[in-house]
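The other protein chains are all here in position, but one chain of the complex has been omitted.
As written, the chain order gives the labels A, B and C, with residue 1 at the start of each chain.
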Amino acid sequence: MSGDEDYKRMFHQALRIRLVEERIIDLYPSDRIQSPVHLSIGQEGAAVGVCNGLRDTDLLFGSYRGHAYYLAKGGDLKSFFAELFGRATGMAGGKAGSMHLAAPDVGFQGCSAVVASSIPHAVGAALAARRLGKDQRIVAVFGDGATEEGVFHESLNFAALHDLPVVFVCENNGYAVHAALSARQAYSISKLPAVYGIPYTRIEEGADFVAVDKEFTTAVADTTGPKFIEIMTYRSKEHVGVADDFHAGYRTDVEFRDWQAKDPLVQDTALVEEYQPAIEGEISEAVNFAETSPLPAPEDLLADVI
Amino acid sequence: MSGDEDYKRMFHQALRIRLVEERIIDLYPSDRIQSPVHLSIGQEGAAVGVCNGLRDTDLLFGSYRGHAYYLAKGGDLKSFFAELFGRATGMAGGKAGSMHLAAPDVGFQGCSAVVASSIPHAVGAALAARRLGKDQRIVAVFGDGATEEGVFHESLNFAALHDLPVVFVCENNGYAVHAALSARQAYSISKLPAVYGIPYTRIEEGADFVAVDKEFTTAVADTTGPKFIEIMTYRSKEHVGVADDFHAGYRTDVEFRDWQAKDPLVQDTALVEEYQPAIEGEISEAVNFAETSPLPAPEDLLADVI
Amino acid sequence: MTDNPSPSEPLSYAGALLETMRGALASNPHSIIMGQGVDDFKGTFGTTLGLADEFGAERVMDMPLAEEGMTGIALGATLNGLYPITTHIRADFAFLATNQIINLIAKYKYMFGGLFEVPMLIRAVVGRSWGQGAQHSQSPQSQFAHVPGLTVIMPADSQSILDMYPYIVENYRGPVISIEHRLLYDLEFNVERGDPNRLENPLTSRLIREGSDVTIVATSIMVLEARRAAEHLAKTASIECEIIDLNSPSHPDADLILSSVRKTGRLVVADTSWRPYGVAAEICRMVCENDPSALQAPAVSLGMAPAPCPTAKSLEDAYYPNLTDLTDGIARLVVGREQHGVPLADETSMRDVYKSFKGPF
Partner (left out) sequence: MTDNPSPSEPLSYAGALLETMRGALASNPHSIIMGQGVDDFKGTFGTTLGLADEFGAERVMDMPLAEEGMTGIALGATLNGLYPITTHIRADFAFLATNQIINLIAKYKYMFGGLFEVPMLIRAVVGRSWGQGAQHSQSPQSQFAHVPGLTVIMPADSQSILDMYPYIVENYRGPVISIEHRLLYDLEFNVERGDPNRLENPLTSRLIREGSDVTIVATSIMVLEARRAAEHLAKTASIECEIIDLNSPSHPDADLILSSVRKTGRLVVADTSWRPYGVAAEICRMVCENDPSALQAPAVSLGMAPAPCPTAKSLEDAYYPNLTDLTDGIARLVVGREQHGVPLADETSMRDVYKSFKGPF
């Protein structure tokens, strides 16, 4: 059954992302990864669902929380770990670290660590796509907090004004760092797109990659103008770093447990068991590749400035 | 009849503003005013109506198009002309020119020539008013174009989030420089405030200062939280400078004539005749004051930097 | 529209800009111009006039008021194959786009290890005179040139525009910020056409005038002032000034500057912005780190007074360095004393050069 195959394929992808990040957690105390990491654990479903229907020629712009999209979009795992390890074989030769992933060969156009700052890039890429007659979808991925930045509005307005083929994907995990939505936003994100005449879709079950894929695909089927998709999701780990932080008091692990109850990667233990060994093998290989890769050459320091 | 008295008083104010600006037009070719001027001719009704109910302790923040509000808020006419003439007796000793008027003694808190940049100032002043228990209304005045800048949204969100006593006044004259609204905005300004839960009032007849006063007063009667007022108005002269620009092709003088048909300062010729002589006298006195005032002293150049 | 005039024809700065903007659109079908009012009847002070009609509103795009957004959109556009040219009718407004310029555009190539290139041009116009005031008069070259990854240029005349803009649009793979000077727009300069590749590297400094007594390193409109000062001093006091047009604050020609200072032993820097952390500071660093003994006397620098810009003409006249200040500064330096006896250039002559400039639009 193709539905089932889809489920399995996406499950595999999501699990792979989770296991990659869990390996990062394991490795982190060893200080081999000296880079701030913003983990996507809990949010994999959004990335996998969104990217499922995208082609390599479709472009996606992300944020510092970029691991899941890098991998879901098809970024190479070896050069991912090598990048985190600061090696010459990293996708950016050790210059990007975790926060600035990119893989232009599969349409992953870069991540910015300045919140909201890559949203206009997607709009600009869509402008280019239209002007140059490229058959591309362009996607901007950002968090709920990013909608507080002025440039978010400037980007929506321009995209709507010129009816550009850009998809705004807001991953709403309910928090910006440790602050809940209600402490920061007098508005509901769901109400903003309509102001600009941008069709809005809310995807309630962000963990359910099959649902995300389906609803996303439906929402962006008409490729003529901008679309706005809000995906409700949940970040399991601390904002940055590899620890849990339910002790900190700004959120409770009740919401975490609620989320886990919906998370296929937690619930479908049979499939986890089936896939885990091979994935772990692939990850180990990638980690080994990273570990045995050379450091950047001293002259790389001043390469690629202009 | 008090209504009639109100009309006459506001008419007088509006006419005074218009005659002041017409004098500027007369003077401009002489190069005695060496400052870019953004005239409010056509828009006086908004300023007069908004300021009618404000006290000196209420604070207003404006833009480069600030003549009308400076005068309507009670700013001194002599130091106004002296400022435009670049004299030491100007309200800012010749450092402000036309674009940066202020009169803190009557609550006119300054004008910025960077579009939208004073909107957050009003929000901050409202924050202070609330925190310090000051009984003040705080008003931000800006144009339709200013709503395109991201900081406009950031300001609305914060004001709404903290329920601050700030009044956002958008003077919608249909253009930003030479670009019509529809070429720049995919949204309707009227729909934005609701997203933030900010009550919105549209004042259709911006030339009718009595109506503006009444509707404004009603709209801001409840002083507990932010309010948004959009005033439909019309700029008669070119964006900056003293000429007409209907020949330029970006707008027609048909809209200008429509506007004049609604403009009390054009229609009520009797009252113009009654008031004009005294006002002209006052203006001449102010111009004379400016003209005979000393230039700033050389040492003023480096005064008040920090 | 200016059609190819014959060699050494006079061409205004604005004319050169229009010509190169037109050329950018004509030569590269992927280029677009984006900015507030680029399509209107004033056409960015004449420098984009008629181009929307000729090339279409899709390639000469009026933009909403959203500098940060526009600049980010331009970055995204170049990443997907367009060549964007953005405009700021006052450089001061570019401060609203600082995040995109400094945090994104300057870093997009390096941060991703060379995976991307971001060819694009940002035009920012410096305002001066006629009461531009504190927010319409700033000249941010040093603030951008401080940042690796950005190429900052300041064309001082029409020739520089002809030499640089087509080269940038057609050959240069990095982001360029060009700081143009509004007061130069209406001035005419003789230009030489012909070999478009006559300069090995158009994006660096140029020797403008040879002289043995003092080295003047100048930017933008101060190059013009330096020329006038040099002529005056040669005529009235046989003082021979060597003038270097810095042209690219981010990529100055250090050899050229140092060898000139070694030759003359004296340095004057004349810039359009404030002196602290400005062009004079950077030139002084160059000298101090390489050959401080080259300076036989303290360096002299001219720039805006250490204050925001006032609007009153009387204050503004004192705010900006003028020809009198410049000739006085040079004469004191060369003669070696305050009472140098050199007749000063007449300040009022400035009016002839700058014609009568009115209003910002």
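Just so we're on the same page, a residue touches a chain if its C-beta (ideal position, glycine included) is under 8 Å from a C-beta of that chain, and two chains touch if they have at least 3 such contacts.
Remember, it's a predicted structure, so these values are computed and weren't measured experimentally.
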Identified contact with the non-displayed chain, of C:T47, C:N99, C:S129 or C:T204: C:N99
Hidden-chain contact residue, picked from the options B:G49, B:G94 or B:G143: B:G94
Selected from A:G150, A:P193, A:P226 or A:P264 as touching the chain missing from the view: A:G150
Candidates B:S112, B:T147, B:N172 or B:Q185 - the one touching the absent chain: B:S112
Touching residue (missing chain; options A:G62, A:G75, A:G97 or A:P165): A:G97
Sole residue of C:F116, C:Y185, C:W274 or C:Y320 that reaches the chain not shown, by the stated touch rule: C:W274
Residues of subunit B (touch criterion as defined above) contacting the omitted chain: 59, 61, 90-96, 100, 102, 104, 109-110, 112, 114, 117-129, 131-132, 134, 136, 138, 150-151, 154-155, 157-158, 161, 303-306
Interface with the unshown chain - residue positions in subunit C: 68, 92, 95-96, 98-99, 102-103, 106-107, 110-111, 133-135, 138, 142-143, 145-149, 249-250, 267, 273-278, 280-282, 284-285, 287-293, 295, 297-301, 306-308, 310
Interface with the undisplayed chain - residues on subunit A: 31, 34-36, 86-87, 90, 93-100, 112-116, 145-146, 148-150, 176-179, 183-185, 239-241, 248-250, 295-296, 298, 300-302, 305
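The rule we apply is simple: only the chains that are shown with their structure count from here on.
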Most remote chain, CA-based centroid, reference being subunit C: A
Centre-to-centre distance between subunit B and subunit A (centres being mean Cα positions), rounded to whole Å: 46
Distance from subunit C to subunit A - Cα centre to Cα centre, in angstrom: 42
Shared interface positions of subunit C, touching two or more other chains: 63-64, 66, 68-69
Per-residue overlap in subunit A, given as positions that touch at least 2 other chains: 150-151, 154, 157-158, 161
